[in-house]
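Working notes for the structure below.
Part of the complex only, each chain left as placed.
Note that the chains are named A and B in the order they appear, and that numbering of residues resets to 1 at the start of each chain.
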């Protein structure tokens, strides 16, 4: 695809070479994110960071990514302060707001809303999440993290072995990630969930069609050996038909250090889309994994910044000028990743 | 008036030459708003964008206008996060907040509040809307739009023929616009509303006194021929004494393409203060006008940015330095207005 001036709305718009382009640019952003250098390439540009549904981490990540390239950010958060509540159409909102900035990042609770908005916008639009539908920068940062973690271990996306765990029926992030993974070769995918929260066939079928190996299970312990990546997601109790049903699975999809040590290969990478529920009754990742160097969940967040910087640089066509506008950092900077 | 360091509180403070000054500076901002150039003239300056009542579009427009001049923006939105709720006086709020920034834009639900705030402020204050009272930058952008649209059609503000439609009793924007129009010569003003929502005499009388022609009507179709501008506003049902009363007028002030074609002169400009209610039962502008090149409602929003940039440049006395601090744009920029 031609990134210049493009909207980023769905993972479906990417081919494998597009992914590789994004990741190469993301790699080049590392010195700026780590504050080894500063760039002012977008000095004077404005991001409209329009979050019609709140999401602190995604909003701040997009905003900081734009700031790190030297640009300014104007924001809105929530519905109450919006003309949309007075009956304004997405068309009108888009026509007006797109007159103010150089690029817009938008989150909105309604599926398809961001694409409709982008249709009327006069500047490029990045989908920051439209309900249950798409959140492409999350899928990209997940895939980018997998690639980096594998690279450190001498492996690559082709031949990846990954276990996805938790609510695979409603989880937007695993659906998008699966669709991106289909661009690569010879995957072994293990899908681990309660039966009623299984991955829908519409996502599984294309994997099988493309010749990848797919295993389905509802047993965590015997599914996480022999994989490179364990990708855990939240199971919300209210997804089950009854409390009794929920009780059957209680704690059975929770990963902790003891289970990891007993069942996983050494150096198996642990991922999660975040936020992680750290309350004691949560069905996710235990806090006792925090010291495990293979816990990559915070590296995922750090990588999100790099991927978002890359998207802005590509859309605004400055990827090859970033270094030209670079300077040394003169202040105390943080203690590495 | 002397703009340097001045507050912008009311349309009443402007003479005709002041309007012309603002519009000339606004014209000069066009290349920056269109991203043909970038200026950093206000680099290091801070706008305090204090919205004690939410208004996404006005807040973002002021903020982007300041960013486009190179300045920074600090904001607040809503009451809940404010010391005002703990009994702090506007005097105290103004004394404190005006120590932080170089200029303040303030919106507040209480009439007169912004003027009271400005009295105690140590930096210039722009009224971003104080309840039903004033919203001078909206009136200025409306008048600026009228002038630009007329200029493109070989006409000028003197001799303007305008129809104002809808709720003329409570509509803040039409009241302010009327007061600005009084500065020009030989107007023909047609006031179209339900009888109980007619323009108050306090606004009509000065028009007649100044020798302008005023026509009052409650019939849309026969009022919109023979004018240069149709300025439509919302009628809220709750303004009527009863549902029966509202039903009488239902749909009778709605403008669509068929009515426009049948009754308006060619190239009649259509305006609206926005947001437009696009729901099917709204008494405003139909979506089937969206492709009509005379629909100027989004050009109004774009012009708002120019007018607000002009106000900042004049108040902070940098209007003649903007070009001196200009640079070429190095990133992909949007596809024109």
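What we mean here is this: contacts are C-beta pairs under 8 Å (C-beta built on N, C-alpha and C of every residue); 3 or more make two chains touch, one makes a residue touch a chain.
Quantities reported herein were computed from a predicted structural model and do not represent experimental measurements.
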Whole-assembly copy number, given 2 chains displayed: 3
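One rule holds for everything that comes next: only the chains that are shown with their structure count from here on.
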Geometric centre distance via CA averages, subunit B-subunit A, whole Å: 40
Residues of subunit A that touch subunit B when the two form their complex: 4-5, 41-46, 48, 72, 74, 76, 80-83, 86-89, 91-92, 95-102, 122-124, 315-318, 321
Complex contacts: residues of subunit B adjacent to subunit A: 33, 35, 38-40, 54-57, 59-61, 63-64, 67-68, 70, 72-73, 77-78, 274-279, 282, 287, 290, 297-298, 301-302, 305, 327, 329-337
